[in-house]
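What you see is the complex with one protein chain gone and the rest in place.
Labels run A, B, C, D and E following the written order; every chain starts at residue 1.
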Amino acid sequence: MDPVVLFFLLGVIARLLKSDLKLPDALYETLSIYLLLAIGLKGGVELAKHPVAMVAPQAIAVIAMGLVLPLLAYPVLRFLGKFNTFDSAAIAAHYGSVSVVTFAVGLAFVIKQGVAFEEYMPLFVALLEVPGIVVGILLARTLAQGSARKKIHWGALAHEIFLGKSVVLLVGGLLIGSFAGPQGIDPMRGLFFDLFKGVLALFLLEMGLVAASRVTDLKRAGPFLIVFGIVTPVVFSMIGAALGRLIGLSLGGTTLLAILAASASYIAAPAALRIALPEANPTLSIGAALGITFPFNLTLGIPLYFEIAKRLHF
Amino acid sequence: MDPVVLFFLLGVIARLLKSDLKLPDALYETLSIYLLLAIGLKGGVELAKHPVAMVAPQAIAVIAMGLVLPLLAYPVLRFLGKFNTFDSAAIAAHYGSVSVVTFAVGLAFVIKQGVAFEEYMPLFVALLEVPGIVVGILLARTLAQGSARKKIHWGALAHEIFLGKSVVLLVGGLLIGSFAGPQGIDPMRGLFFDLFKGVLALFLLEMGLVAASRVTDLKRAGPFLIVFGIVTPVVFSMIGAALGRLIGLSLGGTTLLAILAASASYIAAPAALRIALPEANPTLSIGAALGITFPFNLTLGIPLYFEIAKRLHF
Amino acid sequence: MDPVVLFFLLGVIARLLKSDLKLPDALYETLSIYLLLAIGLKGGVELAKHPVAMVAPQAIAVIAMGLVLPLLAYPVLRFLGKFNTFDSAAIAAHYGSVSVVTFAVGLAFVIKQGVAFEEYMPLFVALLEVPGIVVGILLARTLAQGSARKKIHWGALAHEIFLGKSVVLLVGGLLIGSFAGPQGIDPMRGLFFDLFKGVLALFLLEMGLVAASRVTDLKRAGPFLIVFGIVTPVVFSMIGAALGRLIGLSLGGTTLLAILAASASYIAAPAALRIALPEANPTLSIGAALGITFPFNLTLGIPLYFEIAKRLHF
Amino acid sequence: MQTHPKKLLVIIGESALEKFLVRDIKQFGAHGYTIADVRGGGTHGTREAVWEGDRSIRMEVICDEAVAKKIAEYVLSVYAINFSLSLYFGDVTVIRGDKF
Amino acid sequence: MQTHPKKLLVIIGESALEKFLVRDIKQFGAHGYTIADVRGGGTHGTREAVWEGDRSIRMEVICDEAVAKKIAEYVLSVYAINFSLSLYFGDVTVIRGDKF
Partner (left out) sequence: MQTHPKKLLVIIGESALEKFLVRDIKQFGAHGYTIADVRGGGTHGTREAVWEGDRSIRMEVICDEAVAKKIAEYVLSVYAINFSLSLYFGDVTVIRGDKF
């Protein structure tokens, strides 16, 4: 287990013991802005080195996966989990989208394992944020009955999703990184690269505090969601790993795509869905994504997905 | 164009597209405190290496320039621009004073060009902050008619200007840097020097968001101010470059003095003038300084001023 | 005098001159969280290298000192200073506990002197935070008369003290550092180690602003407290130095233990006592700890305690 | 000094609503608003503002009684079903009656 | 639109009191509260919120008059001796009377 995960545990324990420890709101914001930008920059610098013709087909395949995952999750939630249309769609959207911080921890893990990986993977993070959310909203709006079957305001929806903080910073970082190239970014590496792991540790401390505060949500959500929050990432990781192998990713890249598939969004998705799908109860989706799946991925999931990827790269 | 400018563009675009991206207020404050202190420290460390007898005459010439520039701007604004006394004086004060962030971007530019420069230039930043503001206020208070011709409270005015955040941090940094010397500051270079360019990038992202939010101000201000916001820096840069040559600065130093002359204050001046000259409409001066001159200097201005300086250093 | 102390002076002067300089609340919080975590991590990494059998006896001796110091301070405050039971006990608690920032400045000092020290000293910081506070509260609650002699809610008290921000972060850092070891922490050194001194400087700037704002408190507190705030750290430093020698610490370690003994808490103690001993006037204890003892230790105290330690290590 | 009676409408709710509320109150004729970041608790549980989805705002609008009522009815009907939201009215007086 | 009269109780005090006040108001039957970080000054001097011990909060509780009075009496008797604390009542009206 990477030491950064210990910071997450510290946060969880502090909160469960009702410690007064609290990170200022502005610090939370700052750290998340930093992580998004830094990941984008890192990916952008690498992206510039690769021909579009090579990356484009992979990108399309990855987007396709982002569209399919929520479609798999929805019926399970709706018919096995007995959640209503809105909640099922919203939870599906969270699991269809991705968690940037889980990716960052995965990155640290892959680097530590010393295996090769496609350094432009942050591109896939940006690409995977959006489709899951869009499909989730479409599901809810087309399957809802009666008055709830509102028309979708496509303009407002596109705005909410594509101009949300996380997409803007990730894509902005990717573009700046690929325009500026390694030499252009080099004078900024003191901030954006050298501090990365430490900032990630600090952010995980905060996420531990937040995740532990969601425990009561889970009690209300019931056992089905807890099981769902563990089984879904494992199943999705296999899909991600298989696709990674299929599109020719290296072992590290396959692991990271598995991690992305397994991760559930808790920055972009909650923000967009609160506006686009207010009928859904955010307690359920955030409780599962943050209270179950995130800690699971951090501790047991990531090493497991690495094993899965290894099997495919015998 | 330096990659840091891309961050500024990202901010501008995000805001114009009405993205939700917003940096926390406390981060903005923190970054500006950092930049002021870091620039001061850097200059102070270098200042300690130079004999006062060499720097003092240059300093006096630079202060003189700071007193003259607003006197040149005022009549243009008052008689060509038809602004009232207060607004003319306030805008003149902003353009007489300097922008620390423009200087920082100029520093990055000069370093990238690989030309020599006087490393104690931050001293001139500190010296140039104040005179323009004082002259602006004097202009308004002596030229205003009737009841608006209030007595100036010199004590309060001096307090407002010399004890404002930016002067205190710049001068404080200069003093600490020159007391502590290179060896004393060395253990802090991890924070104050290695992160400098990255922090500047982050700050420019924020400034892009702010500058773009001033676009509506400009509409109200009219075309004259837009032209003024581009012509003034070019003209002032020539004065700055000429003075730089005259007082014996190197090519890099000349470029930086041109940049300082061309830049318009948007930290120290707005704060001081809001108190000392409340009759002036801040929308006009900040709209021009931040909405026009700052972006112009960042993108086209700085390379142009470098060319001008080169002509003088054939 | 270490250059970081110049930042403290800058803060003091800025505040006394009524400058507008103010660090955002969230920055203050962030810096203090950083310092506590970084000190903990640093100590934890070193702690892992030493056998428990060696450190444990030292730790017990140090805790014992933490229990004794407030018992020495109390009668002086109560009978010489004529403070009431609550105020005497509260001030004694502050001086029995320790100041993490004073320790950090001491660390920088010892490193600069180039003398050896036990790198697991942060363990002693964590151990010394609590006993002084507990003894102070016990003193007040057992010696108070009449209705003020309330029962102590041990559970609530333990919670308040052991789960306060500073103990959680210090101990959390120690544990993470010793679990992860040097290699685990290495990728985070960019944030937690390389920036340490710079962050300390920034924090001292803030502490200068805060300390100077306590000057009016001191006027109300009277001359006795001012004398107390200088004499106590000197006397306590001797006790700390003697104990350091006794338990076999090196010259640097002895100096640091003297510094710890001499320092007065202004993060953990005020927070815990405001809840556990609300009858005490916080103006007195914080005024003395922050307005007198902290600046004294920073400027004159630390070099003096080094001299004392040297005498014992002839 | 002449004063004019006005209504103070206070809306406390999830910060995700901010931009919609600003748009709405203008549409109903309010001339201004003031927003503070807050935390709190109510029938929808505790909102501690430790995290983006967990932030709340307190919006204060001074306006004519009729405007306040229209805003309140709209806000309750549109947002209160799905969002944490509280709302109350107070009586205030102002000096510059046409400003509000 | 039917409105119901309620009391607004505002408590301004040291932020160290936050968790106790939240516990107390619930015990006396209030259904919710809203807290903002503030700075200020009063008979106990200036509190500028530059530093942990120096922070203040402003807590707002909408409730029935009887509840407001009980909370106020308790808070004054327990905390006001040792803490910087101010407290006042206002009259407000709400639409969903049983929510508060």
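Going forward, a contact is a pair of C-beta atoms (placed from the backbone, for glycine too) under 8 Å apart; a residue touches a chain by one contact, two chains touch by 3 or more.
Here the structure is a predicted model, which is why all the values come from computation and not from measurement.
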Practice item. Taking the whole complex into account, name the chains on display that the unshown chain touches. Key: B, D, E
Exercise for review: Using the definition of touch stated at the top, determine which of B:6, B:139, B:218 or B:271 touches the missing chain.
Suggested key: B:271
Point to revise | subunit D residues touching the omitted chain (full complex) | key: 1, 3, 6, 8, 22, 31-36, 60, 62, 90-96, 99-100
Study note, to complete from the structure: Touch rule applied to subunit B and the missing chain gives residues 22-23, 25, 28-29, 206, 209-210, 213, 267, 270-271, 274-275, 278-279, 282-283, 286
**Study point:** Residues of subunit E (touch criterion as defined above) contacting the omitted chain
**Key:** 10, 12, 36-43, 56, 58, 69, 72-73, 76, 86-91
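Heads up, the rule we're going with is that only the chains that are shown with their structure count from here on.
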Review point. Going by the stated contact rule, which chains contact subunit C and subunit D alike?
Key: A, E
Exercise for review: Quick one: superpose subunit A on subunit B by CA and send over the rotation angle as a multiple of 5°.
Suggested key: 120
Review point. Same or different: do the copies subunit D and subunit E touch each other through matching residue numbers, with over half of them shared?
Key: different
Review point. How many angstrom lie between the CA centroids of subunit C and subunit E, rounded to a whole number?
Key: 34
Review point. If you look at subunit D, which of its residues touch at least two other chains?
Key: 37
Check your understanding: Which residues does subunit B have that touch at least 2 chains other than itself?
Key -> 24-26, 194-195
Review point. Mind giving me all the chain pairs that touch?
Key: A-B, A-C, A-D, B-C, C-E, D-E
